[in-house]
Structure formats: structure tokens, C-alpha cells
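Below is one structure, written out as C-alpha cells; the observations come after it.
Yeah, one chain of the complex is gone here, protein chain that is, but the others are all in their spots.
Showing subunit A:
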């Protein structure tokens, strides 16, 4: 049986030659993300804003969104969003945070249920008070920062600081673009989005570390090789692995996006996007940035260690 190979062996794709373009594109993309984030903001869900979310399902036939909207607007609950959710008998209702403290907030669900009555099935209700929502947002940001910090320390410990910085820059790039994805698509940004970002951080670093690992190995082997040539070589050698792993992960994620249900779609869709970006950034950001961070990776301890690290380096290439 002939095996499926996406790339021939011994590809010599000059990735480093494109680094100006990739930096430019990523730079522009990041700026666009910031601009959109600033102008449009994110569609933050009730997790971070406080408020009420209800998913209902009509018991007979498709839902009349307009009627539901009118009915709920009559309750005087402030901003009410009514939208279709996946199926046509499924409706998502979002009600903004109430003035008047926890009690007014708690009363919302009861009021909506009284208004819509028994004609619908209440599939899900979520209510987040103002104090909790502030804490959730704070914890989320703290989580992403501490994850990045810890990983930076680990990579620094295992490699050199240039790699560590490069990995974090590449990962930050992924985080910024993913946040941009939320801002541009206006997909709801909630607690699970933070989870998605942290997963993307993990995946992207995983990918970057594999490439860096090969770069480090090559540097030990070919101490005098030009860094640009060496980086290209390392990326080409790991190319099949990078794409195959990205593919299996994307396959699994696609199954989740398509079949995993509406409830976690924003979670799975953003991860799908993030894995694509993470794969791109390992090759086009994380590797070439080493050229800028330090042209010769001065003080590369692993390079000096060659003499006593016989097994890894002494074997014939």
C-alpha cells in the first residue's frame, strides 16, 4: 500500500526567505485585531458582564422570534437579545445586567418564565451577578498571563532565553489573533473562550517546542552552519510532522465543531482557528524570530556542551 505523503521527502522550502512577508502579514493582522477590538469590542457573554442567558425550545413548531422579542421587551428588563440557536425551534435569550442589585437580577428568570409560560421548554438558564462576573474576568486574564509566564520559565530552563522569548512572542501572536477572531466574528466571548485560548497556548507551544527542539539539535550537529540555512533545514525536516499533527488535531476539532452541538460551538470553532494560527506561527514566527533575537544565539550553552554530550552529537549524521 502506498502511504499518504503530503510533502515529498527532502523538501527545501525557503521559509526564512519569506520571513519579511510573514512578519509583515502577522504585524498587520495583529494591528487589525487591536483596531477591531478597540472599535467594536468583544461580544462578551454574561460570564464577564453579568446578566441572564436562557435557552428555550418551543414545544410546537418553529419559534417566532419577533413575538418572543416583543413579549420580553414588554417586561422592562432593559436590553433583551433574542436569537435563533442552532435549530429553528431553539432560541437563545440574553438579558443585560439589571440595575438594582442581586435581587433584581435573580427575579429576571422568574419574570421571563411567567411571560413565556408552559409553551416552551426551558433548556438552560444562566445568571451571573455583577461581582462574580468581575472576578471571572480577572481570573481569566490572570490565568492566561500565568500560563504564559510558567511556560516561558520552562522553555528558558530547557533551552535558552532566546528560544523562551521567541516561543512567548509567537504564542502572544496567536493569543492576539484569536482575540481578534472573537472581535471580528463577534462570536460570544465567555469562560469557555478563555479555556479555548489556554488550549491554543498549549497547542501552539507544543508545536513551537518541536520545531525548536530540532533547531537545537541541528545547532549541536552543525556548529558552523549559517543560522538561516539551518532554520530552513530544521523546519523542512519537521514539516511532515507539523502538518500531520495539525491535520489530525484539525480533523478531531472539525468533528467537534460540526457534531458537538451548539452549546460548545464558540469554544470548538475558536480552537479550530487557533490551531491553524498556532501551526502557522511555529513555522513563520517562532523560528525566524530567532534570527532577530540574536543572530548567532550568543552564549548558546548547548553548543559548547558538545564535547561532553557525546551520544547526541557524535553520531554520524
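By our rule, a residue touches a chain if its C-beta (ideal position, glycine included) is under 8 Å from a C-beta of that chain, and two chains touch if they have at least 3 such contacts; residues count from 1.
Just so it is clear, contacts and distances are computed from a predicted model.
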item	value
Among "Biopolymer transporter ExbD", "NADH-quinone oxidoreductase subunit L", "Protein translocase subunit SecD" or "Poly(3-hydroxyalkanoate) polymerase subunit PhaE", UniProt-listed name of the chain not shown	"Protein translocase subunit SecD"
Option touching the unshown chain, where A:119, A:223 or A:241 are the choices	A:241
Touch criterion as defined above, residue of A:105, A:162 or A:178 at the omitted chain	A:105
Touching residue (missing chain; options A:30, A:57 or A:71)	A:57
Residues of subunit A (touch criterion as defined above) contacting the omitted chain	1, 3-5, 9, 55, 57, 101-103, 105-106, 109-110, 113, 121-129, 131-132, 139-140, 142-143, 146-147, 150-151, 154-155, 158, 191-192, 194-195, 198-199, 201-203, 205-207, 209-210, 213-214, 217, 237-238, 240-241, 244-245, 247-256, 258-261, 263-264, 267-268, 271, 317
